[in-house]
Structure formats: C-alpha cells, structure tokens
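Of the protein chains in this complex, all but one are displayed in their positions.
Entry: subunit A
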C-alpha cells in the first residue's frame, strides 16, 4: 500500500497532532496525580477530625471535643490552599478535576457542619464553610452540590447523637435535634433535585428524621422530657 506510509508528509502531520495530544494528556495526568495526593491528605485529616468528633457519642464535654477537632482545621486550610494553587495552573478546568476531591470535600463539609451545629445549634451556610476553609470562590470555590451532600451526611450523624445523649441523661436533646432536622428537611424540600447522588442522600434524610422522632417520642411518652420546659415542648409537638 503506497498511501500514507509512516514516512509520508500527511502521516507526519497526523503524527504531530497525536504527539501534542500525548504531551497534553501526560501533563493533565501529572496534574491529576498531584491533586489526588492532596486529596489523600485531606482524607487523612478528615479521619482524625472524625475520630475526635466521635467522642461526643461517649459523652465527653462538647467544648473539649470541638477544641480537639478544631485544631485540625488549620491543617485542612493548608491543604485546600495547596489544592487551589494546583487548580490555578489550569484555569477554567475546575470541573475537569473536581471528581478527584469531591468526596473528600463532602466529608469535610459534613464534619464542619456537625461541629458548627454542636457549637451553635445552627446550620453552617455554604459561604461560612468556604470561609472556614479559606476558599476563595473565584479560585477554588465550594461546589453547591458538594455542600448539600455534606449536609446530608451530617444529618446521618444526628440519630446516633440523640440516642447517646438521651442515654447520658440529656432529655432535652431530642426536641432540639428534631426541630433542627425538621427545619433542615423542609429547607431541602425547596430544592428541585435531579435524579442524582444528592437526591439519593436527601431521600435518606427522612430516615434520620424518623429515628429522631422515635427517640423524642420515647422520651416524651415516659415523661422524661417534662422538666419545666413547656414552651419548647409545645413547639416541638407542633413540629412533629
């Protein structure tokens, strides 16, 4: 076959393009590896934070637990600023590599949200998480989907917390958690979700809500929660 043998000029042009492609893909492969390395480190920090937060289930004082976990946020911040530096090398391609730090970030959000809730009893907002992590929206913002998934993860933690708090004698806890979770669930229902991962996680939230309702009911029916707290009681009743 005389056409296009490997030394013909047409073949050269073709080959030149593919050589360029290979360079490009090798570069993006390297970039991805660096991103993945940071993501792994983020992952190990989240493990440390999670392990310290788990102590709330063993009824250690909240302030003590939070303090320990908070010490790690600085480390997280450093990792995210490194990530941001890497991503800055490929402007506009945030979402090309997003998959590599997505699940780690969702966990980070869930932990920060849980800590924030333990401290203040309120929901941490999207912009507040960005602030806590030192993220700059124009460079490496927090994806709204990741934030919402992270919040769903946090809700999974609440039933266990309620159960253990009640066991430890805090009979007011179910009412507060129930109120919070009911509000959160109502807020989520404002969103028009697609049939994606977030939708699945949100669907799971109702089981957390039910479990907390059950605990609240168990406590209430036995009159354990009735200790001079009628204002809150009525409120919670109206909610459930």
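In this section, a residue touches a chain if its C-beta (ideal position, glycine included) is under 8 Å from a C-beta of that chain, and two chains touch if they have at least 3 such contacts; residues count from 1.
Going forward, contacts and distances are computed from a predicted model.
A.B. asks: UniProt names the one chain left off this complex as which of "Vacuolar fusion protein MON1", "quinol--cytochrome-c reductase", "Translin-associated protein X" or "Ribonuclease H2 subunit B"?
C.D. replies: Record says "Translin-associated protein X".
A.B. asks: Can you tell me which of A:49, A:69 or A:148 touches the chain that was removed from the display?
C.D. replies: Final answer for the missing-chain contact: A:148.
A.B. asks: Could you list which residues of subunit A touch the chain missing from the display?
C.D. replies: For subunit A, the residues touching the absent chain are 1, 3-6, 10-11, 13-15, 17-18, 21-22, 24-26, 28-29, 32, 59-64, 92-96, 98, 121-123, 125-126, 144, 147-148, 165, 168-173, 179, 183-184, 186-188, 190-194, 224, 227-229, 231-232, 235.
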